[in-house]
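The complex appears here minus one protein chain, its other protein chains still in place.
What follows is chain A.
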Amino acid sequence: MGESNDDIDQMFSTLLGEMDLLTQSLGVDTLPPPDPNPPRAEFNYSVGFKDLNESLNALEDQDLDALMADLVADISQAEQQTIQAQKEFSQNQNHSASLEASDCSGAASVGYGADVTAVSISQYEDELPPPPDDPMLDLPLPPPPPEPFSKEEEEAQAKADKIKLALEKLKEAKVKKLVVKVHMNDNSTKSLMVDERQLARDVLDNLFEKTHCDCNVDWCLYEIYPELQIERFFEDHENVVEVLSDWTRDTENKVLFLEKEEKYAVFKNPQNFYLDNKGTKEGKKTTEKMNAKTKESLLEESFCGTSIIVPELEGALYLKEDGKKSWKRRYFLLRASGIYYVPKGKTKTSRDLACFIQFENVNVYYGIQCKMKYKAPTDHCLVLKHPQIQKESQYIKYLCCDDARTLNQWVMGIRIAKYGKTLYDNYQRAVARAGLASRWTNLSTINTATPAQPSTGLKTSTTQSNGQIPQAAPRVSTILQEAQRQAETAKVRPEGNQHKLAPPVAIKKPPAPPRRSESPGQAGAEQDFMSDLMKALQRKRGQLS
């Protein structure tokens, strides 16, 4: 039970935290000054929470059910009390607790009902507009008490502050949440509470803590569309709830948590994307041996200038014709402003190019088994579509590449063009999160792979030359030495070294392989819990109507 109970505990604690927030926000008018010390309040709850925790561990599912029912039973009582405007602190607490519970169960209900559904999407109706059967939500937030002696500017200022505060609370109370079921590598699932302000990065961090994986930069949230046979990574800066709210109610789409080395491939081996001489053997040879320093400078050149540099990609790809299963070969070029193709009988100079697509309103996906589904020439397909489109449509564009390498180059190129420097920032955050350790290890392997690489310093030729490149060779080598030294020490005592380099948050736990052993049925237990929440909600609705 350990794992899933952990999850439930986590959810409950978040839930209780929310109650706390709600209580505070609803209690603005009763608490004279904005409460400066919420921690105390939280402490009060945590006592309750401990009890809950124990009971959760001890009780069977039926008991959980009963607990839920208890929570729900409070609703009507709380409602009456609030309508009477007898707003005592404890009642507020009850009220908000029940509100939150109903919210949560609402979220869960769809997930259960659809059974296969990975993510339950619900909130839309339950929240905006507020449900008719829950009058509490319709009550506008009570205005802050009017100041009777407000004649001076200071008072106006104080008033403004209060209004601001009230608005913030109002906003906070409206925060939308989803319970997201994330599929792990080992076919197990985890349910997470994701609020609408959380980015994919936050969710990943959350998952890192839950799974005790090694936190390396390749871990990503991954969405798959079984129906369209497409998939892609969430970019770390993307808002998860926003992406998921585009899914339909009966969707088969899933969110996965897995390692994909393609996610940040460009930052590990920029030469594969920036220096790839089209198809020539020579190009491939040189790309393999590139030392860390040169990579860094290539990255800096491409991502740290006034504007980023989009890899120069061009070549013949197959384009699926709208609504047909036939594919046409065309010459495509990637530019920062979009993908272009060379119209028939024209040259590939800028002035002749025709725009195929711009990136503003589309996401790029990998196509899966397009050969089977759409008679694609190869299985290396990329798909461009508006994030909101969920069904087959003529507005989804399919491109097919000759090989996997080209496909990866295009997908990465499109992501660079679309997201720009954000992608690099994401990577750097991911690296920081991964605790730098892996990076140093990388460095050392690269160094040992190419031990005698003199390319950074230019040869000081004895012949009289008019131009010597004054690259600071000593500087470079010291950096490399430093890196090597670091890497070696890292190898000797990996954990000890990390503490020096990494931000303290990053290394809470020693890197451990992701846990794979989980007894079957855990997910089921979770689902039961969800179902209880749902039943409770239904019952509640029944009572009210």
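What we mean here is this: a contact is a pair of C-beta atoms (placed from the backbone, for glycine too) under 8 Å apart; a residue touches a chain by one contact, two chains touch by 3 or more; residues count from 1.
Just so we're on the same page, contacts and distances are computed from a predicted model.
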item	value
From "Pyruvate dehydrogenase E1 component subunit alpha", "FERM domain containing kindlin 3", "DET1- and DDB1-associated protein 1" or "Transcription initiation protein SPT3 homolog isoform X2", the hidden chain's UniProt protein name	"FERM domain containing kindlin 3"
Touching the absent chain when the full complex is considered, from A:206, A:294, A:378 or A:422	A:294
Touch criterion as defined above, residue of A:319, A:389 or A:432 at the omitted chain	A:389
Touching residue (missing chain; options A:163, A:316 or A:404)	A:163
Chain not shown: contacting residue from A:269, A:358 or A:378	A:358
Interface with the undisplayed chain - residues on chain A	140-141, 143-144, 146, 156, 159-160, 163, 166-167, 246, 248, 275, 277, 286, 294, 297-298, 301, 305-310, 312, 335-338, 340, 347, 349-351, 353, 355, 358, 360-361, 386-396, 455, 458-459, 461, 463, 465-472
